[in-house]
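Beneath this line is the structure, given in structure tokens, with notes to follow.
A single protein chain has been omitted; all remaining protein chains appear in their positions.
Then we have chain A:
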Amino acid sequence: MHKNTRNVIIHYNNLQILAISSRKLSIVPSLYDGEQDPGPKFFCSGVQALLKRLTRPDFAKVFRKRTNSNLPFLKTPKYKFLTNEELDAEISKANKTAAWLLQMPPVVKVHDPINEVFSKDPALVGYDSSKYVFTDITFGVPNEQRLIVERDPDGTLQSCDHDTRKRLNQIYFPIQGRKVKEPTMFSDEEKFHGLLEEEKYEFILDRACIQYEPNEPTYQKVTSITYQHVDLKTNFNMLRSTRHFGPMAFYLTWHQSMDNLMLELLQTGFVRETVLLMGLRQAIHEDIAFADELNELVPQILPTPVQLKKSENLSEEDINLDNKCIDCVVKYITKNSAMKSQQELALQGFREEYQQLVELSRGLRKAHGNV
């Protein structure tokens, strides 16, 4: 993966510093079109649990007010009186809604080209100068299985290629938000890179999900460039609590470039999530030396509640768990990491901070009489 930045000009002019950075970051997109199929790995329940936990869902962000929803204007809030049981039921319903809002776009390999020929009828040559396309518009048939065939001027009756299929499906059974003509935001390099510069990752990824199917090469290209840009600028927080964090973490781990994410987690002090990330790597590549310990530790971390900010009262179990996580991280840095020095530095910083937190919480518990 190349990370070239061209045309960086800095003028020093009477204490005014003008920096003109490059508009075209040459990121090479990489698609899941090789030998290995990410599908089975992605849909495995263990991996799904890890990815969902790594997104660190914050309900304040998941349920935030959006401008692209179907709501043309605000409405008055509704109030209800609830008992404890009813409240629990409502909260579980809200969790289900959150899970629905956070469902990850699938990571699958690029679709194979369609080459099915039904019949060759050279007798039809000269009948007409244009192609005929026949679409089966029976209602209830899934779009992927719809019969769309074309009769070429040279008489062959063959199944249409993916682009034509998609176009015709959109014409007869339109999906809200999808355009027949490809939006210039994806076709024009300048516009796309402009959006990336403005860091509108969620908008790009949401639109890509609507416009394309997950097994299309354009979708894979767009998402891979976006993920790499996020990784480059370390803007992981912008995608946290959205449905795109999972596929991004999967992509980075698949391409062995999750060390930047690991570093960010260590710098911000989420040591349990670093262990989960290691677990993800083990699940995908199975190349971690201390795999047994890891496989023991990950199921201990998953049931714990999602940390959104630093907690002040750490119980003894929390401290034990965190210490085990730190041991794992140390091993990872020595054996499998690609950014050893930076991660070691970050870990050291985290250790000092953590020590302070431990002392504070132990002191608090003592003051409260070990309640």
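Structural remarks
Following the convention adopted for this analysis, a contact is a pair of C-beta atoms (placed from the backbone, for glycine too) under 8 Å apart; a residue touches a chain by one contact, two chains touch by 3 or more; residues count from 1.
Definition applied: contacts and distances are computed from a predicted model.
Missing chain, UniProt protein name, picked from "Protein transport protein SEC23", "Small ribosomal subunit protein uS5m", "Aspartoacylase" or "superoxide dismutase": "Small ribosomal subunit protein uS5m". For the chain left out of this panel, the touching residue among A:Val28, A:Leu87, A:Ala289 or A:Leu360 is A:Leu87.
Across the entire complex, the residue among A:Thr76, A:Asn115, A:Gln176 or A:Ser341 in touch with the chain not shown is A:Thr76. From the options A:Leu101, A:Leu124, A:Met185 or A:Leu345, the residue with contact to the unseen chain in the full assembly is A:Leu101. From the options A:Lys181, A:Lys309 or A:His368, the residue with contact to the chain not on display is A:Lys181. The chain not shown here touches chain A at positions 59, 63-66, 69, 71, 73-87, 90-91, 94, 97, 101, 181.
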